[in-house]
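Scroll down for the structure; my scribbles are underneath it.
All protein chains of the complex are present and in place, except for one that has been dropped.
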Amino acid sequence: KDALTLQLKWVTQAQFAGYYVAKDKGFYDDVGLDVTIKAGGPDINPSQVIAGGGADVVVDWMPSAMATREKGVPLVNIAQVFQTSGMMLTCRKDSGIKTAKDFPGRTLGVWFGGNEYPFLNWMNKLGYKTDGSAGGVKVLKQGFNVDPLLQKQADCISTMTYNEYWQLIEAGMKPDQLLTFKYEDEKVATLEDGLYTLEGTLKDPAMVEKLAKFVKASMKGWEYARDHQDEAVKIVLENDETGAQTEVHQKTMMQEVAKLLGNNPKGTGWLDETAYEHTIDTLMSGGSDPVITKKPENAWTHDVIEKSQKL
Amino acid sequence: MASPVLKRWLLPGLTIAILITALLLPVGYYEDDYAFWWQFPLSALFIVIGILGAVLGAVWGPKPGPGGIWAFLGPLILLLASFGPVLLPMAELDIHLAGSGIWLAILGLLLFAWQIMQHLTRQPRSLLWAILVPLIFGLCLIYLWQAIVVGFEVPQVLLPSPTQIVQAIIRNWPVLMDDFRQTFLKAVIAGFILGNALAFITALLVDRIPFLQRGLLPLGNLVSAVPIVGIAPIMVMWFGFGWESKTAVIVFMIFFPMLINALTGLAAADAMLKDLMRSYGAGYWQTLLSLRLPVAMPFIFNALKINSTLALIGAIVAEFFGSPIAGMGFRISVEVARMNVDVVWATIAIAALAGSIFYGLLAVLERAVTFWHPSYRSQ
Amino acid sequence: MPGDDSIIDIRNLGLTFQTADAPVCALSDINLQIGAGEFVSFIGPSGCGKTTLMRIIADLEQPTAGSIKVNGLSPREARLQRSYGYVFQAPALYAWRNILRNVTLPHEIMGTGRSEAERKARKYLDLVGLTGFEKKYPWQLSGGMQQRVSIARALSFDPQLLLMDEPFGALDEITRDRMNEELLRIWAQTRKTVIFVTHSIDEAVLLSTRIVVMSARPGRIIDVIDSPLPADRSLDTRETAAAHELAHRVRQGLRAGHSYDGH
Amino acid sequence: MPGDDSIIDIRNLGLTFQTADAPVCALSDINLQIGAGEFVSFIGPSGCGKTTLMRIIADLEQPTAGSIKVNGLSPREARLQRSYGYVFQAPALYAWRNILRNVTLPHEIMGTGRSEAERKARKYLDLVGLTGFEKKYPWQLSGGMQQRVSIARALSFDPQLLLMDEPFGALDEITRDRMNEELLRIWAQTRKTVIFVTHSIDEAVLLSTRIVVMSARPGRIIDVIDSPLPADRSLDTRETAAAHELAHRVRQGLRAGHSYDGH
Partner (left out) sequence: MATKRPGFLSPRGRLLPVLTVVALIIVLWYGLAICLNRQQVAERLDGLGQPWGISDLIAGTWSMDRPVLPAPHQVAAEFWKTTAEVAPSSKRSLIYHAGVTASATLVGFVFGALLGIILSAGIVHVRTLDRSLMPWIIASQTVPILAIAPMIVVVLGNIGITGLIPKAIISMYLCFFPVAIGMVKGLRSPDLLQLDLMRTYNASAWQVFWKLRVPASLPFLFSSLKVAIAISLVGTIVGELPTGASAGIGARLLSGSYYGQTVQIWSALFMAAFLGMAMVYAIAGIERLALRRMGAQ
């Protein structure tokens, strides 16, 4: 059996259910692959891992993948699992914020570490400075959790539809106390979880073959997870080495993640070219400090997924 | 035991032999064939200068004498000779496996550097040598780092080369200075002063009140073992995203080393000296000021020095858990994710420099305060 | 011999050290009264408990048997009244203070003004022949010089009771003679109570109003000899017949004390 | 007086300490030859440089002027041949070793077998009267006892050259006499070269074949006196007329040495 290593972007959770399901249900075995899934974490940068040869495929978000590509690590998107973005900015209603016009002078929590680009683009679009100067917004580097909002240290924080938002709810906030700004709605959304590999890998037909098998089994896993959510959650929990994840939370997460898979007529994981173009445009329009300065070439390919659908 | 003659000539002889051998070996692979030094006359010339230097050093170096021109000439020749291997990669050679000549030359140059350091160490104590010796050592490390990164084509995202780091420092100077102000000038200084002061006062209390000694100290051990990575998020939760939470983390981190050292120091006074104080009927404060504090000073400085590095680490680590958008920890975590590893290392370099200067100042102060301690007297 | 006015009153005193192997009985059944203004010398074989007895008087060691009163008070109370000037067997100088500041130390503790303290310190440093070494540090002095600093320190703050443990042991004969003369002079002037340990019989004879001879293991008092010598003395007093006779008696006692511990 | 066979040959030796304030000239223009088997005593005022001279001989201090040869070698080479047994002015015991193991220390270093080392250690501990204290730690001993441990340690490994810096300063007269006798006996048996610092003129007279009298600041040799006493001596030798005369001469020298430094 062929060995293959997958590096996740974050810790074991339902966000990655498809891969765990594929492994647990034997979908990888079926295509003759022995897949190792490496969980990520706050300081694991998947691109760095793959550049160092620590993985064959990584799950990453397109903004950071493209930024990395400009740094000389030739990442190529071989499948786009989440069709739409799950990112949003969630504000407390009692802070007095009603629309994006109220942002200036407010404190906004933002994830950094490659996840800040969509936010910066948005603010750029709105014409708000983020460097702390007058008339702009005050940006905090948001840490691991939603505490800043709960404790009113920030007026708004970044959340994912499938994760932090529900943590706020679990912490006792009511949906009607919260105001959300979905990036999709603000037209600054960028593509999130996708599968990336190195350009060099794709030059080798045998590797392409292998990747196609991997994508096939993974997508099968995702579809299974979407259709059997309770079972998928169980599998995720079993794979969680910290033993800290709760079933309630993972179930909600699974539900929300399933929505992001979308239903592309060309199949799960198909990269939509217009969405790609939109992401690239967003990334290049970063004002004085764009994420990427020139249009990437050959940053994606449909070869692998096409091959996988023919298997 | 080896004869003195052998001892005297072993290292110089080895150095010269290695450098000469290096000249005969290929330096890399170029257009499908081995390349040799003589195809790169300038590089070869520098190595030859190095060999001549090593020979001169072998003859002059060990001679005693204050200063001695070799103390100045040696580093100079070393600097020149080091250009030999540095120039080669510019010729777009494939060095990493084929370049046995280049690697051997580097080894020889490092040995040469060691001898120069040995010679400088024998010079009478002065600030010049006290700085020059570690400087040469550090330059050697950096040189080796550069050689390996360039020679083995280590990807920049894993480990940038020193030259790339220097470029990043220059490029990002204003940003890096802002970060420095935020992290060092605000959080570290405040935390360092506050933490050490609190720990010291606690040590005095604990030393004074036996009840505390028995009640608080076992718990002190407990608290000290709480990792900062657990504390940092809590402190951010309690004290906000600004520098105050970093200061709190630092206080927490450096408390234990100071407490333990201060307590050990306060108990370290020689029995007879304590008896003398007793015989004067000296009060607690008098004994403390005249006897126990001076005796405790070496221990207290030990803690201060350890804490100076801990404080910096603490502040940087705490910034990983929430910060405004400035600060060295913020910069590192953000730029790692952006794959700007050169900026990361630029920040690390500044942190290391600031920390070393901080430590150095403490060391100077220590020498002034505890000049009487045998560890200084003997030198 | 002193009666009620005794400044030190020791009764049935004993001290046994607990050590890891066997307990060491350092002092046993000591009885002694010392009057104000007396100069009492202790003499006895090495290890017989002289230092230990001094330490008990100065409240640096607690007796395990018997009682002791200093000025009618416990040694602790006397210590808190700052009655003691103690010259230890080893110099006990503070490495981080120069010579002058080692001598001014007790003054600082007792709150003497700075200039007054320095004046006194310089005076006594001169007395012990160390003028010119004020700015040196202890490790830059020879053994005998260090001991003299320690003597200057004890004398300089004019304590009520002077405890001196072999103060002149590390000095050459001439320096020692000079020190003896100075001590005699100071004692004649101030009539301080002095308790003095020495190994030199001549020195004991010259200085003391009373000589206590001890024996070793366990340390006991085997003889207490009142000096018949006149109060007014000089170095030449040693050469008188009375002095020779006294020295002889002390020597006998010492010999007897030695025979206790089977060597 | 020794000629070419001199084991120690000091010529125009001088040493000046650099200190923070003024340099201290500890020794100046020392010339001395010591033959094998001699017993040479140094005597002189406190601080005159006796310890410093010993330290130079043992290669613990480097002279700043002149030359010195030990056995025709430099002090360093002699030290490398393990020629020295040094009794320091202070006991210099290792606090973490018990008494026995303090004495076996040099044996361990020179690689004597363990049982042999212990046998010798016990023998010399007995000689200095410390049998029964083998298992005690240094801080449990009196000052004189500690110094005796240090003496036992130096004697026990039979060094070629014995350097003793006021070894008996902290001992009472009787113990000291006994030590003197032992030292005489050992010297008579082995004819080791001994260099000896003492403050006791009687002791110097009793033990030495030659007495070197020094003066202070800067330390100089002012007199070198060959002893007229017979080789075969006992404590009673001190009472002979020759001895008295010798003592007188040493005392004169000492006095002269003292007058140098304006006290």
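The first chain written gets the first letter, and so on, giving A, B, C and D; residue counts start at 1 in each chain.
In this section, a residue touches a chain if its C-beta (ideal position, glycine included) is under 8 Å from a C-beta of that chain, and two chains touch if they have at least 3 such contacts.
Just so it is clear, the structure is predicted and the values come from calculations on it, not from any experiment.
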(request) With the full complex in mind, choose from B:L24, B:V223 or B:V364 the residue touching the hidden chain. (result) B:V223
(message) In the whole complex, not just what's shown, which of A:L89, A:V146, A:M254 or A:I292 touches the removed chain?
(response) A:V146
(request) In the full complex, which bits of subunit D touch the chain not displayed? Write them out. (result) 55, 58-60, 79-82, 84-86, 88, 90, 92, 94-98, 105-106, 108-110, 137, 139, 163
(message) Take the complete complex as the reference. Which residues in subunit B touch the chain that isn't displayed?
(response) 114, 117-118, 120-122, 129-130, 133-134, 136-138, 141, 158-159, 206-207, 211-219, 221-231, 233-234, 237-238, 256-257, 260-261, 263-264, 266-268, 270-271, 298, 302, 305-306, 309, 312-313, 316-317, 320, 328-329, 332-333, 336, 344, 347-348, 351-356, 359-360, 374-375, 377-378
(request) Kindly note down the residues of subunit A that lie in touch with the hidden chain. (result) 10-12, 38-45, 48-49, 52-54, 143-147, 150-152, 167, 170-172, 174, 240-246, 249
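Going forward, only the chains that are shown with their structure count from here on.
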(message) If I drop subunit B from the contact graph, what connected components are left?
(response) A | C, D
(request) Round to the nearest whole Å and give the separation of the Cα centres of subunit B and subunit C. (result) 54
(request) Give, as an integer number of Å, the spacing between the C-alpha centres of subunit D and subunit B. (result) 47
(request) Determine the centre-to-centre distance between subunit A and subunit D, using the mean Cα coordinates as centres, and give it in whole Å. (result) 84
(request) Check each residue of subunit D and list the ones that touch at least two other chains. (result) none
(message) For a test of understanding, state which residues of subunit A touch subunit B in their complex under the given definition.
(response) 42-43, 45, 47-48, 51-52, 64, 67-68, 71-73, 112-116, 130-132, 138-145, 147-148, 151, 153
(message) Looking at the complex, which residues from subunit B come into contact with subunit A?
(response) 155-158, 233, 236-237, 240-241, 319-325, 330, 333-334, 336-341
(request) In the complex, go through subunit B and note every residue touching subunit C. (result) 270, 272-273, 275-282, 286, 290-291, 294, 297, 370-373, 377
